[in-house]
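Notes follow once the structure below has been shown.
Only one protein chain is missing; all other protein chains are in place.
Here is chain A:
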Amino acid sequence: MMRVENLSKRFKVDKKANVPKDRLDGKWFQALSNISFDAKSGEVIGLLGANGAGKTTTLRLLSGILKADSGNIETDLASAEGDSRDYRRQLGFLSGSKGLYERLTVRENLNFFARSYGLTSEQTNQQIDKLSQQLNLSDFIDRKVIELSTGMRQRAAIGRALVHDPQLVIFDEPTTGLDIVATEQVLSCIEQQKQAGKTVLFATHHMDEVQLLCDRILVIHQGQRNFFGTEAEFLSQYQADSLVAALRGCLQLGVAK
């Protein structure tokens, strides 16, 4: 379970920065304003929004990389406030950049991340064996990442994000640039996480993926929460017959009443 309340974040920007003027307060750019939502165990939340809406800032706050100016992020076991190490131990994050070290083998990557999350040598080996089977990594687990195809890298990156068996998993546009086979593997992995009772946050621009996987949808626009609810509520709210039409309506009309 995860609960996010009134999350706000602003950044200092220089005069030449290309940012929307209506969110500018002197030298400060209001990236996020009072974002709230919750996610249950075994639930997939789809995070939608146009480029520059504040999705990346939201994910960085949720991942503990950035500190919020105000608001709370909590899970069952820990808070992202203060010393957030316990919180980060429960978190797995898969970003578009994969987060793998190219000069290391897949096994070395997995080993490093597992040990850094505090797993013992024995636990690490067990997890690597388990993920190797689940994600079909065995054919290339001892090859350097730089030698792998995009699809192989993505599987290895999923392994990297899940190696410490996190309770909360965040996927940031994980299918961007992937072919259909690799995309299916990623979507299947998200489904597996859901089945395993993990809380999943999934940022994407693909509405078919949202329809396939997400239990609830969070739309962020211009740093604010425009909508949070189920797919049916989303369609009803904006009187649309498809997610694309609903999203378009949401982004044009602004915050739902």
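Assume contacts are C-beta pairs under 8 Å (C-beta built on N, C-alpha and C of every residue); 3 or more make two chains touch, one makes a residue touch a chain; residues count from 1.
One rule holds for everything that comes next: contacts and distances are computed from a predicted model.
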Chain not displayed: protein name in its UniProt record ("Cobalt transport protein CbiM", "Sulfurtransferase complex subunit TusD", "diguanylate cyclase" or "ABC transporter permease"): "ABC transporter permease"
Candidates A:34, A:116 or A:138 - the one touching the absent chain: A:116
Candidate in contact with the missing chain, chosen from A:23, A:55 or A:88: A:88
Those residues of chain A which, in the complete complex, touch the missing chain: 11-12, 60, 63-67, 83, 85-86, 88-89, 91, 93, 95-104, 108, 112-113, 115-118, 144, 160
